[in-house]
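Excluded from the complex is one protein chain; the other protein chains are retained at their positions.
== chain A ==
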Amino acid sequence: MAFPAKITLAERASVAGRVVLAAGGGYGVAALATALLSLTLPLTRAEAVAAATLLSFAVMAGIVVFVFAQRSLLRATVAVTGLAGLLCLGLWLAMRGLTP
């Protein structure tokens, strides 16, 4: 129940932060996962791209739910950036593997 008068500035900032993290982080993680899986799934190239793209929106929805379910914004931020970092590393390795 949200009546305007009762919302503090801190709560507003927390909600705004979550929206940004859910949208940006969610899309970022989904995009990185799609790129990584497209290169690494043990399928033919077209199949890997198709499968990764099909999954990507479920990944994004999962991240959004996760961000809003976490108790603290900080924990959510750490988890999402950590995951994005891991995916970045994986993608970097996969792309290096492609062009030695």
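Keep this in mind: contacts are C-beta pairs under 8 Å (C-beta built on N, C-alpha and C of every residue); 3 or more make two chains touch, one makes a residue touch a chain; residues count from 1.
Everything that follows uses one rule, which is that contacts and distances are computed from a predicted model.
Engineer: Not counting the visible chains, the remaining one has a UniProt entry; which protein name from "Reductase", "N-acetylglucosamine transport system permease protein", "PepSY domain-containing protein" or "Inhibitor of KinA" does it give?
Structural biologist: Matching the unshown chain against "Reductase", "N-acetylglucosamine transport system permease protein", "PepSY domain-containing protein" or "Inhibitor of KinA" yields "PepSY domain-containing protein".
Engineer: Among A:Ala13, A:Val65 or A:Leu89, which residue is in touch with the absent chain?
Structural biologist: Selected residue, touching the omitted chain: A:Val65.
Engineer: In the complete complex, the non-displayed chain touches which residues of chain A?
Structural biologist: 1, 3-4, 18, 30-32, 34-35, 37-39, 43-54, 56-58, 60-61, 64-65, 68-71, 91, 95
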